[in-house]
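Since the structure comes first, as structure tokens, the remarks are kept for the end.
The other protein chains are all here in position, but one chain of the complex has been omitted.
As written, the chain order gives the labels A and B, with residue 1 at the start of each chain.
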Amino acid sequence: MTGALQRFLPLIVTTAVLVVGFLICAAQFPNFASWRVVANLLTDNAFLGITAVGMTFVILSGGIDLSVGAVIGFTTVLLAVLIEHGGWHPVPAFAVALIAAGGFGAAMGGVIHVFQMPPFIVTLAGMFIARGLGFVLTTDSVPINHPLYGELNDMALRFDFGLKLSLPALLMLGVVAAAVVLAHWTRFGANLYALGGNRQSAELMGVPVARTTVAVYALSGLLAGLAGIVFSLYTGAGYSLAATGVELDTITAVVIGGTQLTGGYGYVVGTFVGVLIQGLIQTYITFDGTLSSWWTKIAIGVLLFVFILLQKGLLTVWAGRGGEPAEA
Amino acid sequence: MTASTAPPSAPLLAIRGLSKAFLGVQALDGVDFTLRHGEIHALLGENGAGKSTLIKTLTGVYQRDNGTVALEGREIAPRGVEEAQRLHIGTVYQEVNLLPNLSVAENLFLGRQPMRWGLVDRGAMRRRARAVLQPYGLSVDVTAPLGRFSVATQQIIAIARAVDMSAKVLILDEPTASLDAQEVAVLFKVMRTLRSRGIGIVFVTHFLDQVYEVCDSITVLRNGRLVGERRTADLPRLDLVAMMLGRELEAAAHRIDLGPAEVDSRPPLASFKGFGKARSVEPFDLDIRPGEVVALAGLLGSGRTETVRLVFGMDRADRGEATVDGRAVRLKGPRDAVRLGFGFCPEDRKKEGIVGELSVRENIILALQARQGWLKPIPRRRQEEIADRFIRLLDIRTPDAERPIQLLSGGNQQKALLARWLATEPRLLILDEPTRGIDVGAHAEIIRLIERLCADGMALLVVSSELEEIVAYSRRVVVLRDRRHVAELRGGEVSVERIVAAIASETPNVAGSGAEVRQ
Partner (left out) sequence: MTLSAPGPARNLPQYGALIAVLLANWLLFPDFFAIRLQDGRLFGSLIDVLNRGAPVALLAVGMTMVIATRGVDLSVGAVMAISGAIAATMTGAGWSLPAVLAASLAAGLLCGLWNGVLVAVLRIQPIIATLILMVAGRGIAQLVTEGQIVTFTSPALAFIGSGSFLTVPMPVVLTIVVLAVTALLVRATALGLMIEAVGVNRLSSAGAGVNTPVVLVAVYVWCGLCAAVAGLIVTADIRGADANNAGLWLELDAILAVVVGGTSLLGGRFGLVLSVVGALIIQAMNTGILLSGFKPEFNLIVKAGVLLVVLLLQSPTLTLFLPRPKGARPIGTVKPPVAPTSGGAKP
């Protein structure tokens, strides 16, 4: 099964990087290899992981979504305003936020499909709009003091062996699991890969292009909204400038996770591992104490470069069976 | 050779009086086509014959203007590929229209995956994929991405998908264009198996050997009209080529005296030895001397275009060597060729020739400027002089030199491209179908121009489907067939009849060995 090995190579490499990275950390810091560190890694990166799942789907379909960070920021503000200023109960506020975020994504998908505009630029406009709407609601950081927030933050799943999974961590794991099923065990998933592989062929093979495009951006928006809820739980506040630059972190996680930025190839699980690698680098730097935070960005940049080169190399090998330009 | 199943009363597919026009251009004009159960039927014709229009009308990409299409006696009018698929018409294109990033199984079942409890049953999909491929003798890892397999395997998988979606009519549009001999053999085996199951196959190809190897019947189109339908067994090759090229050949034309071949002793300007590229064109020898026109003749897909692309470095040869002025040279890309004084007007003007948005002037001076380098700009006034001179010289019809070239007619675009290279005063000018899609007046002008350039000492290498044209200006014609240089005609030997005979010949001749042509 060398074929399978080759297919999963990016995923294997990513996972190996995570494992080796973890081992290096554990060797260097005696307290590192603990369930607490693992639990924190999951909790701290939950919102990133949830967003990155949506981004993975968009990128698999051959698009990109630059608006996710802004949607997270907007969601936190919307929640804060509804709960604190509007006196809403958080649950209906959550529902409204999810609907708004999903609808926003669907609208962008619609514009991309109907007007045949580059996703890059449409979602860039979407990013401006979402940030702007957040600002319009309020420019302050609004703390959320509803009791439910405290209860939700205290919720955790405890395992006998010492692992304690917080609600955000559980949500992320749930989303990743559901996403794996969606990607590989539904027609929608197959259609996404098909669209990212070759739009024209996909259309010829009967893939509903319009529906799939709108749905994937709606899904990305919805997950960004969910990430916004998690983020507001995590920070206990709503702030329009929250999650700035998250779009880049998620794209990076997706690429490190082995998904081709050109679409069609990749795995949700890889993205999850990519998120953990980013979290691990951050945790390492925190543990070290002497290293400065900017090494995170440089390390991630280097990883990004290496993985892009790796993808390029693999693609060249796969495309190696020359299709000659023929007379037609 | 014939089908094992008894032919039912109505033919599988009956097309009568099919017409289709685009913007006033009649692409199909009252064409009849009949496909029987268990038949492999070749659909042949040169460029513009109407093959693709016929196929696209059949598969619902285009809607016909006139005529009837009946499948097993029932009138059909598919409005899209999917509907055609439901009507049991499956198509497999040369550039496989499957998805290289999906697994074989997913490709086979995209959009119709077996489901269980609302989810795709991947196990069942794998099992069914293996079962579907089994009759084709294809035992591949159905979970591997399609792109990892050879084009031939992909094609068979595409056929399997089409057939599994209950195709009765299978259209194979140039499936063999990028296959090697072994792969073609495998594909043919599959086609014969399907024929024995009663499926009717429409086979579009440019390779005559393949037609004679696998097809039961042949329908030839030319310029949107039906030339005729024949049983393969009853149609000699020479007659077939004549049908395709539209020439009524006298029986006498089959036998021609071999005139003494003129041997040119001048040293060649450019010389290619064993030059070739796998899956593109077999290694060939070619000498080009100053002041001569060497024409490459052959049917579409015979390797003509591939040859000139190698010579200009548009594609990189993977074997053989090139010498210019007796010195070995490397042709890694067009820039090398331009430095050596080559120029190339490609067949696909839009994609590889013109820079559409730029003006006629900019297009004309582009190659000259590129050769001079960006640091030595041609002064605007000089650019205008050059542009105006060639606009006058070649009679390029444009209101002024500043008009975007994409707004010009095809013939004028072609002349502007010629001007681009003439401005560099090339030593060897390569023209791929220089008169394609050009009106009659411009046509004659371009031919006169070729003759004049040649008289001035420039060497020309010309690919053309217009045999009269070739005969008019060439002293030497290299004939290609099935990606091989099969004959070279010199001086007095050059005639339409001989070229046709060489194209139709069954035994490949060694290139350059003169015109030993057998019928």
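Everything below uses one rule, namely that contacts are C-beta pairs under 8 Å (C-beta built on N, C-alpha and C of every residue); 3 or more make two chains touch, one makes a residue touch a chain.
Not measured: the values here are computed from a predicted model.
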Omitted chain's touching partners, listed by label: A, B
Options B:Ala10, B:Leu358 or B:Ala472, residue touching the unrepresented chain: B:Leu358
Touch with the omitted chain, as defined above, among A:Val114, A:Met155 or A:Val181: A:Val114
Contact set of subunit B toward the excluded chain (per top definition): 22-23, 25, 27, 48, 50-53, 56, 61-62, 312, 314, 333-335, 337-339, 344, 346, 351-359, 362, 366-367, 369-378, 380, 402-404, 406, 420
Footprint left on subunit A by the chain that the document does not show: 64, 111, 114-118, 120-122, 124-129, 131-133, 135-136, 139, 240, 248, 251-252, 255, 261-262, 292-302, 304-305, 308-309, 312, 328
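Basically, only the chains that are shown with their structure count from here on.
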Distance between the centres, which are taken as Cα means, of subunit B and subunit A, whole angstrom: 46
Contact set on subunit B toward subunit A in their complex: 81-82, 85, 94-95, 97-102, 106, 110-111, 113, 119-120, 122, 141, 143-145, 147-148, 150-151, 174, 177-178, 206, 277-280, 300-301, 304-306, 309, 315, 347
In the complex, subunit A residues that touch subunit B: 1, 3-4, 6-7, 181, 184-187, 189-191, 193-194, 196-198, 200-202, 204-207, 264-265, 318-319, 321-328
